[in-house]
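With one protein chain removed, the remaining protein chains of the complex are shown where they sit.
Note that the chains are named A, B and C in the order they appear, and that numbering of residues resets to 1 at the start of each chain.
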Amino acid sequence: MKNKYSIFSLIKNAFTDHENWQRAWRDPLPKKEYDAVIVGGGGHGLATAFYLAKKHNMKNIAVVEKSWIGGGNTGRNTTIIRSNYLWDASAGLYDHALKIWEGLSQELNYNVMFSQRGVMNLAHNLQDVRDLKRRTHANRLNGIDAVWLNTQEVKKFCPIINTSPDIRYPVLGGTLQRRAGTARHDAVAWGYARGADAMGVDIIQNCEVKGIKRNGDSVEGVETTKGFIKTKKIGVVAAGHSSVIANMADIKLPLESKPLQALVSEPVKPIIDTVVMSNAVHAYVSQSDKGELVIGAGTDSYVSYTQRGSHDVVEGTLKAILELYPIFSRMKMLRQWGGIVDICPDASPIISKTHIKGLYFNCGWGTGGFKATPGSGDLFAHTIANDEPHKLNADFNINRFVSGDLVDEHGAAAVAH
Amino acid sequence: MFLINCPYCGERDQSEFTAGGEAHIVRPKQPTELSDDQWAEFLFMRKNIKGVQLERWNHAHGCRKWFNMVRDTSNDKIHAVYKMGEKPPIK
Amino acid sequence: MSKNLRITNNKFIDQTSRISFKFDGKTLYGFKGDTLASALLANNIHLVGRSFKYHRPRGIMACGSEEPNAIVQVGNDASMTEPNTRATEIELYEGLEASSQNCWPSVNFDIGAINNFFSPLIPAAFYYKTFMWPANFWKLYEYFIRKSAGLGKSPTEPDKDIYDHRYLHCDVLVVGGGVSGIMAAKTAAKNKLNTVLIDDKNILGGTTLFQKNECFKINNSYSSDWLKKEIETLNSLKNLTIKTRTSLAAYHSYNYLLARENLTDHLCLNEKKDKIRQRLWKIRAKKVVIATGAMERPLIFNNNDRPGIILSSSIKKYIDYYGVKCGQKVSLFTNNDSAYETAISLNNNGVIVNSVIDIRDKTNSLIVKQAEKLGIKIHWKSSVVNTNGYKKINSIEIMKLSDNGTAVVGKKIKEECDCLAISGGWTPRVHLFTQSGGKLKFRNEDNVFLPDKTDLDQISIGSCNGDFELDEVIENSVNLINKFLKVNNNDYVNLEIISSKEIDKKNIWLLPSDKPLGKTKPFLDFQNDSTANDVKLALREGFKSIEHVKRYTTTGMATDQGKLSNMHALGIIAETAGVKMGELGTTTFRPPYTPLTFGAIVGRNIGEFFDITRRTPMHDWHVEKKAEFENVGQWKRAWYYPINNENMNEAVQRESKAARDSAGILDASTLGKIDIQGSDTSEFLNRVYTNAWSKLEIGKCRYGLMLNEDGMVYDDGVTTRLSENHYLMTTTTGGAANVLSKLEDYLQTEWPELDVYLTSVTDHYGTVSICGPNSKKILSKVIPDLDLSDKEFPHMSFKNALIDNIKCRVMRISFTGEHSYEINIQSSYAKSVWEKCFDAGKEFNITPYGTETMHLLRAEKGFIIAGQDTDGTMTPVDLQMDWIISKKKYDFIGKRSLYRSDTIREDRKQLVGLLTEDPKEILEEGAQIVAETNKQPIEMLGHVTSSYFSPNLNKSIALAVVKNGKKLKGQKMFVPMKDKTISVTITDTVFLDKENKRLNA
Partner (left out) sequence: MLNFNTPIMDTKEFSEIKISEIEPILKINLRGKNRDFVTKIGKELSIITPVDPNTSSSNEKLNLLWLSPDEWLIYSNEKIDLNGANFLEDKLYNEISKVNLGSITNVTDHWIMINLSGTKIFELLSADCPFNFNSFKNSKGAVVQTLVNHIDVVIHNKNINNVNLFVRRSFTNHLWSWLNDGASRL
């Protein structure tokens, strides 16, 4: 077993100038065969492997990552975590995740800095108010903490918001989920990787999947840049690249991959200590522990696999930021980047078997996948291990696009990060 | 911001255009004849290609004409544009 | 200011104009042309900040945008203060106030410095390994972590400054006004190309501008003098625009670039007023020339971060350009020739040069010989193993390097100094090139990444392309420019160039010390306090990829984006991991090149211009009548008209009652209107609406429902047949634009064979809607000669009419269930017609009503509002509007989707009416509906979509969607609120006048 992380281990290692820390995870070559192969070394993929090993005793498994772990959307998102979704299915899924978040640092013995500083969603027009109140009522009955705040309460909770009635789209109120918050994205990937590796999971980086070997209606293995790997179960968690893998197995998914942009400001002393989201004017902001304002912009309207988006998306978001926070006008954008998000027509994910035996997909998280990482991994692991969905992800099957039984979160604009 | 060569108006900034997704997904002439699966295929299923893709664009803030584009989604390079009803030029 | 630190014979600084400024509350003096940094140095102030993590004293280290330490807060006005500003880029102005950051109580005595003693406990990423116990304490730990993190302070009041944008289209954009940039700009402009040259400094010329050294001459004069002549010739070129104080922020694909021009930051406070502070240029260039030069690298050795340790080339600029001595007794530490230029400049300006410590074996280049001639002492093959002095360097320790350079040998020499110049070679500024998507190649002999492949029409020239010697710069640039622009400019051929050539190159990424690495502090990222030890720790722990190391150690993630540290981090990783640097690859440089104010990015699109505001022709009338407005999309719609300070509820009750009892008047101008002509129009309508249109008579109106292909309700409205092949379609206010483009889409792509033309006339017509039992009487006063009899002018029909000789269209349609008319007239006359109707209605107490009352009235009749009672999951069947789905039609948009296994379910959520047990109880819109409250978890069957108190029924009414609602009519249900549970009964959706008698009242 690895050395446990704690203040004591830090002190101990300080005496040896930190020369004796062990590797956080090994750097193995792929074996000939595994009981399962997870395609994609992001948070969701690593979590899947972690729970396969931990809860389903599947330890002879591998995670193959074409680049470096946590380098995709896990390391590129604005780390908002909440579970105040409208539909029962979504609420169940995301709150399952939130409950795991609450004990994750201890479960992984890795500080993922889950910070329950609350997430506020603002309403700017009468329909916003209806939609958000509808969500609040649904949340309450689903046992999810969510309260409606009037404009004054919004101002009280986050004083720097411009709640003047004279602005173009005044704040008419908002919802608050106090259990919601943010976490340290890299730590999530690294913590799961370290935990999975400790249980024997092989994490294989710089190993790109080039093909899915099928024998009729069941899978036989994956072709990778590090050779063929035999396996009976393949769990694809490739986010923006899900369709690329799907095309290898020639199945089509209801996905479009689009660039989603985000940016951070230069670090400043604490100025906003919660997360504020506004779908109507499209502004999302929080402040990282380092002091940077972390701002989420929108997606472009076209398919693109370049991790660059259009400038007008960033301009549009900062416009909204200054409308709500005019005090930030002299703050400076330090870094801007893009990720590739795979979006379903109903803005809800797919955690599902396919008609091909042993081929499973976990995708379609769109702009909001990070918050679901632990739940997604747990439920996908269950689905792979039992070849049956857990009741919490049963509704997120691929077949819903045929039957029409969508989990349409557009209604309550849960497309937000 | 792309610089898009509208087949009618010439080179214009991307902000004058809207994207319309994958091209050449023809609306079935007889929808009622289709199975739920076939209809879902038309409605939702997409190739979502990484690489050269044929897609629909609309010069929404110019001549308001729809046209097709050959674009490499892996680097956003536009290879060609062509009018509705025309065959895609050889990639 | 301490006189002895200023050179008096200096042309760039106007030493006649003294400027006073404040730093940390202390009043100091500088000159016009100074930067804050040069002025501070002239005042012998080196200590300007504390480092991010250990709070170690830090001093000015560079002279440009790569400065990692001298990050200050400018101004202390709550609205105008600016955090994290580089002292090396702030032009001094009268009244400038700046202060150091991240220290308390003061930069000289900083409590946080205690961290330095605990530094062994807080290596890279320590926070991932601790603060986990007890679990619920993280909130507390985090509070303190946050307080200690962050650099400057955000403003707390809105910015008073103005920002602006401007698009710029040019043939050639040249970025960087050094030697090669100037050559490129001149060549382009002379060849009739519309050219723009930008430079982030306030003056062109780059570092050559102040190069007065025998070893660098062109046509027998100093390279600086030659360049000045070149710059003068630029002014005569009419195709050339020069923008100084303009820094390129981002280079996007398709040669789309963003540049930030600073217009007032250098002006004194009263001059700044009411001027645009910064303008963001959005540049489209056919061709781009990148001539951004190179940055000097530091050297990585023990305690290389003390105040007084400054990049060699910066020290040169401070003395040769600003006329400021960074010290009186200077030592230089280098691995290349350029430090000798600095040594010579210092020496020529009477600064004591202790010695040059050069890690190379003896070398004999021109410049080195010159230095030796001047008697400058050189320690060959030596390294600085340590520096001393807490708030300012006071001595260094020198040792000989072993032959392989991995260790130091022999005895330690101590050398007193008050300043140490360091030079670790040069890094081409390839940031913009990589931002644009260009791929880099690695040059082994001097360890630099250089521009390689690109898809765009661009070149890099000069030292950002790896040409470091003056003669190379000129000769290579000429060729590249001529080839790139397809021109032939001979201005720069056969120039006589003298340029000292560097003969020997040697590089050691991490210089050895006599102490074990673990006991030393060789800083890599000065601002984020990450050391070479941190990088090695990350590698030890299995973080292989450069991106991992960067994120784990935060190296290169500070506000300087690792301009100084990235190369060394790569070097050390490559060395430790035993891979070639070229193969390791570099981290991606993301825009912006230097931090960009939000204000500049947003420009004038704030406040009034944050979003478009659309007004109806009657807008001013509503304003006069003190109406409250509702934002509907971009429209401003009259929401309600309070009189003698009624609240909304009171106003709405009054308006609704009046509308039903006598007459009401509504501004319906925002509804989308599409003029449709063509011989296939009725077929077209058949395909886009769910109901049948072939049989609609001329002069008649019909309500239509539009679906998405997924079968869900998309929009609705009334369409009128004006003549044989001429129709007027109306859409919802919010849906107008989308409906038009959706219909155009189908016409252009799916049904090009149809002869149908669409033209938006939304803004051409103003729409006055009058309803109520007296609407007929009122209209007959407004249009006397129009026969309003039910026979001549029945419900759902239209008439052309004239009002005072102006053509208008009158529709008899109703969204309230009342007898009502809609007058559509050219917008220019709409206000006048509105007033006419209002006057005519006075005797009937005609009451203007807004959107809220409209919503109430239609709810009484159970009419839906697409978007409020539907949410993208409702089919017409769910809305109990089966009647509007034509069974005869073979196809229409969305038809097929209505027959999928889920959409044909009987027990879907369906639109119903709700009545509360207590008629006074008004349900909250959005509230959930359940059948049983006791069983857990409570199953939610649906929710309230619309809810009002109806003054006309004198009870509360609501519309809702409820699972299997159709079958549940009459059933009791519950609406559980936070504090109580409300009992309701499911009813029909029509609450008032089920027989539609009022339509013809």
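Simple rule for what comes next: a contact is a pair of C-beta atoms (placed from the backbone, for glycine too) under 8 Å apart; a residue touches a chain by one contact, two chains touch by 3 or more.
Everything numeric here is computed off the predicted structure, so don't read it as measured data.
*Asks:* Using the whole complex, pick out the displayed chains that touch the missing one.
*Replies:* Spelled out, the missing chain touches these shown chains: B, C.
*Asks:* Among B:D13, B:E41 or B:E55, which residue is in touch with the absent chain?
*Replies:* B:D13
*Asks:* Return the single residue from C:S679, C:S694 or C:T981 that touches the missing chain.
*Replies:* Answer from the full complex: C:S679 touches the omitted chain.
*Asks:* Quick one: which of C:D763, C:D882 or C:E939 touches the chain that's been left out?
*Replies:* C:D763
*Asks:* Since one chain isn't shown, list which residues of chain C touch it in the complete complex.
*Replies:* Touch with the absent chain occurs at residues 162, 164-169, 194, 276, 282, 284, 603-605, 608-609, 612-617, 635, 675, 677-679, 725-726, 755, 757, 759-765, 802-807, 826-829, 831-833, 836.
*Asks:* Which chain B residues would touch the chain omitted from the figure, given the whole complex?
*Replies:* 1, 8-13, 15-16, 61-65
Please note the rule applied: only the chains that are shown with their structure count from here on.
*Asks:* Consider the two chain pairs B-C and A-C; indicate the one with the greater count of contacting C-beta pairs.
*Replies:* By number of C-beta pairs in contact, A-C is the larger.
*Asks:* Using mean CA coordinates as chain centres, what's the gap between chain B and chain C in Å?
*Replies:* Chain centres of chain B and chain C, defined by C-alpha means, are spaced 28 Å apart.
*Asks:* If you average the CA atoms of chain A and of chain C, how far apart do the two points sit, in angstrom?
*Replies:* The computed centroid separation for chain A versus chain C comes out at 22 Å.
*Asks:* Residues of chain B touching 2+ other chains?
*Replies:* In chain B, 1-2, 18, 36, 43, 75-76 touch at least two other chains.
*Asks:* Could you list the positions in chain C whose residues touch two or more of the other chains?
*Replies:* In chain C, 252-253, 256, 437, 710, 897, 900-901 touch at least two other chains.
*Asks:* In the complex formed with chain A, which residues of chain B make contact?
*Replies:* 1-2, 14-15, 18-19, 21-22, 36-37, 40-41, 43-50, 53, 55, 71, 73-76
*Asks:* Of all residues in chain C, which touch chain B in the complex?
*Replies:* 252-256, 284, 437, 455, 709-710, 741, 744-745, 748-750, 752, 890-891, 895-897, 899-901
*Asks:* Per the contact definition, I'd like the list of chain A residues that touch chain B in the complex.
*Replies:* Residues in contact with chain B: 241, 243-244, 247, 252-257, 300-306, 308, 310-312, 342, 345, 401-403.
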